Each structure stands twice: as structure tokens, then as C-alpha cells.
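Before any comments, here is the structure.
Yeah, one chain of the complex is gone here, protein chain that is, but the others are all in their spots.
Chain IDs A, B and C follow the sequence of writing; residue 1 opens each chain.
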Amino acid sequence: MADHDNYTRTRWLAPAFVVAALALLPVAAHWTGQTYYQVIGTRIMVFALAAAGLNLILGFGALVSMGHALYLGVGAYSVAILSHYGVSSGWIHLATALAISTACAFVIGAVCLRATGVAFIMITLAFAQMFYFLAIGLRAFGGDEGLQISLRSRFGPLDLSDATTLYYVAFAVLMLTLVAMHRLVHARFGLLLRGVKNNERRMRALGFPVRRYQLVAYVLSALVCTMAGLLLANLTRFASPSYMAWNVSGELIVLVILGGLGTVIGPVVGAGVWIVLEETLTSFGLGLPNDGDAWMREHWLGFLGLLIVWVALSMRSGLYGSLVRRRGGTER
Amino acid sequence: MKLERIRPTVAAALLSLCLGSALAQAPAPIRIGFLATFSGALAPLGRDQYDAFMLAVEQRGGRLGGVQVQVLKEDDQFKPEVGTQLVQKLIERDNVPIITGITGSNVLMAIAKPIAEKQVFLISTNAGPSPLAGAQCSPYQFVASWQADVIAEVVGKYAADKGYKRVALMAPNYQGGKDILAGFKRLFKGEIVGEIYTPLQQLDFSAELAQVTASKPDALFAFYPGAGGVGFVRQYQQAGLLKTLPLLTTGIIDGTTLPALRESALGIVAGHVWGPDLDNTANRQFVQAFEARYDRIPSNFAAQAYDGALLLDSAISTVKGNLSDKIAFAAALKSADFKSIRGKFQFGRNNFPVQDLFIFEAVKDAKGRMTMKSIAAPLKNHADMYAAQCLMK
Amino acid sequence: MSLLSVRQLVKRFGGVLATDHLDLEFQAGELHAVIGPNGAGKTTLINLLSGELPSTQGSIVFQGRDITQLPVDARALRGVARSYQVTSVFTEFTAAENVILAVQARSGHSFSFWRPVLADRSLREPALEMLATVGLLRLADERVCNLAYGECRQLEIAMTLAMQPKVLLLDEPMAGMSQRESQSIVDLLLRLKGEYAIVLVEHDMDAVFALADRISVLVYGRCIATGSAENIRSSSEVKAAYLGGEETTL
Partner (left out) sequence: MTWALLATQLLNGLQLGVLLFLLSAGLTLVLGIMNFVNLAHGSLYMMGAYFAAALYGRTESFLLAAIGALAGTLALGATLERLVISKLYQRDHLDQVMATSGLILVLNEVVRIVWGVSPMFIGLPEALRKTVTVMGFQYPAYRFLVIAVGLLMGAGLYLLIHRTVVGMLIRAGASNAPMVSALGVNIGRINALVFAAGAGLAGVAGAMAAPIFSVQPGMGESVLIQVLVVIVTGGVGSVRGAFYAALIVGVVDTIGRVLLPSLLGQLFESSVAQAAGPALGSILIYLMMAVVLAVRPKGLFPVKHG
């Protein structure tokens, strides 16, 4: 929990560094002619956005949703299906996506919030699975093979089919979300959420209709994930049921924890480290003896797994969390 | 508290690691992106494709068409979005002129367009979905394996020749499955007594098998690639159908699954473009070399990839290693001037092969290993039916 | 008529009758102590009144309105506020934030996503006021996890007060306190007396007899006597009941 009053120095330095790095990445990429790294950057920010959305209920609200990939999918498919019918207006894409996921999130959230603890994890998972199989069933829209996106979202002059435009749009959206997140956490709503996480029984006794607020939080986080989905679709020019697979939901959780649960900037760090690791491990080259590199590349997922386990065991507050951890109190 | 101190350093280390990889840039002759599925249920396919391709390269001392090649291996994990991501990487970071491999048609469908737009040559050595054979054909994309329908058509023809009257069909419920069953029905004239599509992730088919046998067919035609196939055959055997109901297949019995099936596959019939016993010198040498190198019988996936390598070898040598003239290189590829291990091989107007198709039976070889024995060749110089829709000259 | 009344209230846990057809009246501005041996169902009564336990039978009427079916939060907003026997505060927040939450709950909606709470005078000022009332102002920005036990108890009362309740349900506010600490609570309650109706469950008999306008004695979920400090002190029935029970400073 980022305390309003006493920020340690690192608390300002780390975010500042992250933001600066992201802002300058395309420049560096074009300068070195390595435009591919701009793609990686976009990917990082898209997943950072999704993780940030999840973090709202996971980190601050203590609701473990194992099904948020579902909203990634809603976002992606809204773009894919609309452009399948020749609609390229980003505004329409956005409006549809948000409308649909609001509706879904309200219903699903209302049902899920009846359950608590493990049951909540499972029922969110169940809903995600339903939509996953639904997407596979959508033969008209590619079924399991997914749907290619011919027309990408165009917001007036901003055409997301241009990589750099897409990058900076993603950057802007992410930054706005993070600022909003930061404000929200310290506003009434945020205080309430954190209160529920800290001591739900007391919150009720104080007179808060807890569930209602949790539902709103759930919907908000779903909407952020939907935005991410929309950007993801524009990045990969593709919508696939695998966006909604249960292990994607799991991955999102990992991103949040990896970066630092309940810290505003944490998800960005998590996503960055995760995707960069993916890149590093899959194109591993330290010139290890007798083809060790190839072996590493072959089994990179295993190493990723080991790292995850290690982080889970040794870093209670994730990478960023441990960087800025204050003596004494924890980051949560 | 020791952890306290190392945590930041670890975090820093991770970041520096990737920066390192960013700078890693070796100068290379001809770079070839090899994108295939190396993890998950279809990993064996990708492995065979890669092994065979590399075998061809090794046999030529690391060269194709007399030019040094550097093969960049990438794992699409059978996920289209990962595929597109990796294609961007191969083209934008490693700027490869050629991308080959390609295991899944879902991946191919996702990456075909981005690759064609960048005018990079795409040679699929396995997937061959119908849209790319028809309206979406392109001078930059070649399929060295087969169009999905034909390996089903040949089985349909075989079933007709064999005089089966009533046949039941089973396939997983996705586009590939649909195409295959459609292909079978195209050349099979008899009656279809049942057409069952099982959910994609489903691994237990006993219920459907019971349903099928209830309709008393003369034979069953089934298509289950990868994981499903093994389970399907085991259950077919356990249901006691192996002896009573002839099983015609495609995409189930091949070099990658036979070791896991052993006796339970004996007598099963499969249609394909290639088998280890095809009688031509090129093939004999290939099978021998492959077994010597990897100590297993090559699968058709290996064979197709090997043909793909031979194709590149011939084309590159025709243009003397100069890929900058794309028209010339496309023409060189199209002429397909190489000794295919399938015997005859040429490209149709849609850059899909026109080739003979065979029927194989699963048998034990001299060493007691399971292998495929060709028993018929119902279709000669067969082209897929989508070529007509391709407007490319 | 009385502010809060309980009619034929029953609570069963499996076979056990924790509350046995209880009838009680709590008057406005009166400090009403509920005493009795352990397991008499005192805390159960508080939980039934606050709504954290659903009652098996009977009704609870508050300001002439039946609130038996209302959930905890709804009752709290109507003015039924409680404190817990085991301190229940937000350990990760500052003392101020704790009270602010209570004020916020009272001030209606919490759908404000932008304005920092601590910059919101309409929340901060009443909160600090309350902290002043219980004498914790100096610790306003201290994290609760760093507060002493007694201070946490006081904080909890501050939170309860911040809810601007009509009835205070205090479940052993002095439990586990030092002489000095509990004295400060007694003083506090003396000050609050009259402003609110207070239902006080307490084992410290000195405190009870010092504070209570009226006392009810629970035994095995039944109310065996209600009356002023004097008649309770003299009631033989109560003595009899307590002889079985443990702690007695009668």
C-alpha cells in the first residue's frame, strides 16, 4: 500500500525510470533500426494494462479472479468481429467492447461475488472457461483457429495499423490508467477496497454494503482488461480463443504478483520482466558449452517455472515490491 | 535479510540479461526462419520437421544451393498469436528472406498475410489450409506438403475402390476436421451413415465409438491429429473394434504416433503423400540417413520438411544465392526442379503440390518396429480442388 | 416507548439455546449493562443486535421499526454501532484513516474515484475530532499496527462514535486492559453517557456498577433479572446464579 505521506526516494525513482524507459523505447528502436523491440514494448504495455486492471481487485480488493483473460478475449473479439464486417472505426470498436464487457462483468461479478475464497477463484475460472469454449464454438468467426483482423482500429487520425502510433496509444492509455489507479487507491473508493481487504467484517459493521462496491471494482478491472484486449488484437492482428485460456488468466495473476501486489506500478514491472524473460530465454545466447544455449532455448519454459516458484517463495511483495519495500511494514 | 540484499541485484540482472540479448547480432549469409510447433501436444511434428530439414542442411555442409545458411528455430507453441509475434521478430529483427516449417494450419492462417505483405517467402512443410490454396494464394507462399483435403480424398477414393457401401466419419470439431471429412466425402460415392464431430479438447471417444458401431457401418473413417489420435486408437482397440470394423484414417497413424501405439495400430489404413517404403533412390537414401542420424523411422512430417529443404536447395542454386530478385527466386521455387523423395513433385498454379497419393497400412518391419507399408496408389498427379479459385498466373 | 427492544428472541446453535426467548428494552440516553457468567450468551446477544448472527426466532425493533431481517451494514447505517471484544481495527491503516472510514460510511456513498481521502476535509476533520474525544489525536498519522493495545481499544470506540450511532453496542471494551487504561475508558463512557444509548457487556463489575443506569443479568441465554444497580446487587436470584459462575465481585 503506497502511503500518501512518506514516500521513500526509490518510490519516485523506480516509476520515473519505468515511464522514461517506455517513452523513449521507440526512439531507440528506430535509431538502432531494431523496430522489433518496439513491438515487444507494445506487448509489454498491453499486458501491463491487463495486469493493472486485475491488480485493482487482486492487489487492492483481495478478490482472486482466475478468469480475467475472459475480458482480454471480449476486447479482442469485439475488434476482430467488427472488422470482419468491415467496421474499422476504433470508437465503435471501443464502445462495443466496453459495453459488452460491462454487461458481462456485471452479471458474472454478481454471481461470483456470492462465493468467497477458493470458491470465488473457481467460479471466475468456470466463467472464463465457458467463454473460451464459446469462442471455439463460433465457427463463423474462426472457431478454434481464431479470426484474422484485416482492418485495425482507426481513431480519427490515429490509425493503429501503424506500429509507432499503436505503441504511443498503448503508452498513453497505460499511463492514464496508472494515474487514475493511483488516484483511485487514495480516494474514498480505494480506501474502502483496501479496508475490505484488511478487515471485511469490520467494514460491514461500519455500515458499508461491501459486495456492491466489490462488484463495481470487479467491473472496473474488467473494463481495463477489455481495453488491453482491444490493443492486443490490434497488435497481433488476430483474435483467438487461446486469449481466454485459463493459463492466460493464471499468467495475469503471475504478472501482478511478480511485479508487486497492490502497488500501482508493480504490474508494469511484472509484465516487463515477464515478457523480456520470455524473449531472453527463447533466444538464449551466452555461448554455453556443448550446445547448452540450444538446450536452454528448448526448455525455457522450465526455467521460467523455476523462477516463478522462486519468486513466490522468496519475494512476498514481488520484484518492485522488494525494491521499494520499507523497513518494517510490508508493501501490501 | 540476505535475500533483502540480493533481490534488487537479481531484478537488475534480469534486465541486463535481456539488454544483452538485444545486442547479440551475428552477421549471417542466408537466414532462414524455421517456425514450427516444438512444445505441447504437437511437439513431435515440429521436431521431425526440424530434424529432417537440418539433416538436409548438414548433408550439404551447412549450405543450401551452395550458400551458407543460418536456420533460426522458433517455437509457435501451436498458438496463432505467438506465431504472428515470432514472424514479426524474424522479419523485423533478423530480417530473414525465407520462413519455413509451419506445423499448424491455424498458425499458418494467422501469419500468411503479414509475411506476404513483407514480401518474404513462406514455404510451409506441413500445414496446407484450403483458403491459401484458393482465393488467398500468393506468389510468395508455397506449400511443400499437401493441401489438407487431398489426404482425405485419397482415402475416400480408396474406400470407394474397396467397395465399402456404408461408412461412418469421425473428426474433432474444428475447421480442419470439417475440411478433412469434406475431402473424404468428395470422392467416396457410398452412403455416410454417421458424421460425428467431437469437441476439440475431448480425449475419450468411447461414447462416440459406441454410437458409431450402433449404426453398423462397413468401415470407419477418422481424423485425429496429435494427442487425440493415440487415445482414439487405444480406445478403438479396447472397444474390440480393431478386428471387426476396418479403420480408415488420415493424420492418426504416422511415425510420431506409431511408437506409442505399437500392436494396437496393426492393420489400420492411412492415406498420405509419402511413406518410408516409397521406392525411389532419393527416398531410400533419406530414410537411411535419417535413421542413422536420429535412430528412428522418419515420419511424413520429416519427409515433407526434407523435400522443403531440397526445394530451397534447388531454388537457391538456380538464382546463385541472390534472393534480392524476388521474381526470379519465386520462379525458381515454382519450377520445383529437385528430386523429391515422394517421386513426382510439381507445383500447381496455387503453389500447392500436384502429386501422387498413397494408401498405407500399419505393419511390423524386419526389426519388429511399427512402420507404414504402401498398399495402393489410388490417385496419380492429383491437384487440390481449390486451385481453380486461385487467380494467380 | 424504548429505542431498541428485543422480543422473544431465540438463537439456536445446533441443539444449544444460546439465547432463550429473551425480552429486553433499551432506552435512549441510558447506559444498559448486560452481565452474566461466561457462556451466558452476552456476546451472542450483541451479535444478534448488530445483525452479524441471524436470529432463529423473535424480533428486534429499533426506533419502532422491525430490523430483524436487516443485514449488518443496513443496521449500522440506521445507527446501531458496535465494538468488538477482540480488537477489530484496520491494522495496515493509520489511526486517522481508520476513523475516516467510519465517517465515510456515515457520509453516504463511497463512489469517489479521484479525490484523495486525506485531502477531503469533510472526512478528515470529523475524524480528527473523534480521535481528540478519545484522546488519540497525537497518534492520528501513526500506523495502527504500531499502537498499544489500550490505544487500539480507544481507537475502536472512536470509530464506533464516528458512525454517529444512536445505540452503542460495546462488547467488553475493557477486556485485557490495565487498571489505568480501563479507568480512562470508564471516564470516556461517563462522558458519553446520556448522549447515546449504550449497551455494555462487561466482566469488570466495579466498572459496571460505576456506570450502569440499568443492568440485565443473563444466565444460559435467559434474562433472570433487570433493574438498577442497587436491586441487582441485592437480588438473591442473581447471587444464586453467580455462585455457579466464576468471576464475581459482588
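Everything that follows uses one rule, which is that a residue touches a chain if its C-beta (ideal position, glycine included) is under 8 Å from a C-beta of that chain, and two chains touch if they have at least 3 such contacts.
For clarity, every value in this text was computed on a predicted model and none was experimentally measured.
Trainee: Considering all chains of the complex, which shown ones does the missing chain contact?
Mentor: The omitted chain makes contact with A, B across the full complex.
Trainee: I'm checking contacts with the chain that's been left out. Which of A:Ala14, A:Ala29, A:Val46 or A:Met66 qualifies?
Mentor: A:Met66
Trainee: Sort through B:Thr198, B:Asn300 or B:Asn351 and give me the one touching the missing partner chain.
Mentor: Result: among the candidates, B:Thr198 touches the missing chain.
Trainee: Among B:Gln70, B:Asn173, B:Thr318 or B:Ser374, which residue is in contact with the omitted chain in the full complex?
Mentor: Only one listed residue reaches the unshown chain, and that is B:Asn173.
Trainee: In the full complex, which of B:Pro44, B:Pro217, B:Gly251 or B:Pro378 touches the chain missing from this view?
Mentor: B:Pro44
Trainee: Which residue from A:Leu134, A:Leu158 or A:Met175 sits in contact with the chain not drawn here?
Mentor: Checking the options A:Leu134, A:Leu158 or A:Met175, the one contacting the hidden chain is A:Leu134.
Trainee: Write the list of chain B residues that the hidden chain touches.
Mentor: Missing-chain contacts on chain B: residues 38-41, 43-44, 47, 173, 197-199, 201-204, 206-208, 210-211, 214, 227-231, 234-235, 237-240, 256-257, 259-263.
Trainee: When the complex is taken as a whole, what residues of chain A touch the one chain not shown?
Mentor: Interface with the chain not displayed, on the chain A side: 58, 64, 66, 111, 114-119, 121-123, 125-127, 129-130, 133-134, 136-137, 139, 246-247, 250, 253-254, 256-258, 261, 299, 301-302, 304-309, 311-313, 316.
To be clear about the criterion, only the chains that are shown with their structure count from here on.
Trainee: Which chain is most central here if centres come from C-alpha coordinates alone?
Mentor: When every chain is reduced to its C-alpha mean, the one closest to the whole-protein mean is A.
Trainee: How big is the gap, in whole Å, between where the Cα atoms of chain B centre and where those of chain C centre?
Mentor: 74
Trainee: Got the chain B residues that touch at least 2 other chains?
Mentor: As it turns out, chain B has no residue touching two or more other chains.
Trainee: Residue numbers in chain A touching 2 or more other chains?
Mentor: none
Trainee: Given the complex with chain A, which residues does chain C contribute to the contact?
Mentor: Within the complex, chain C contacts chain A at residues 50, 52, 71-74, 76-77, 81-82, 84, 88-93, 97, 100-102, 104-106, 110-118, 120, 123, 141, 143, 145, 159, 163.
Trainee: Name, in rising order, each residue of chain A that touches chain C in their complex.
Mentor: Listed in rising order, the residues are 1, 4-5, 180, 183-184, 186-192, 194-195, 198-199, 201-210, 213, 216, 329, 332.
Trainee: Which part of chain B faces chain A closely enough to touch in the complex?
Mentor: Residues in contact with chain A: 3-4, 7-8, 11, 14-15, 17-18, 20-22, 24, 38-39, 73-75, 79-81, 84-85, 88-89, 92-93, 105-106, 109-110, 113-114, 174-176, 199-200.
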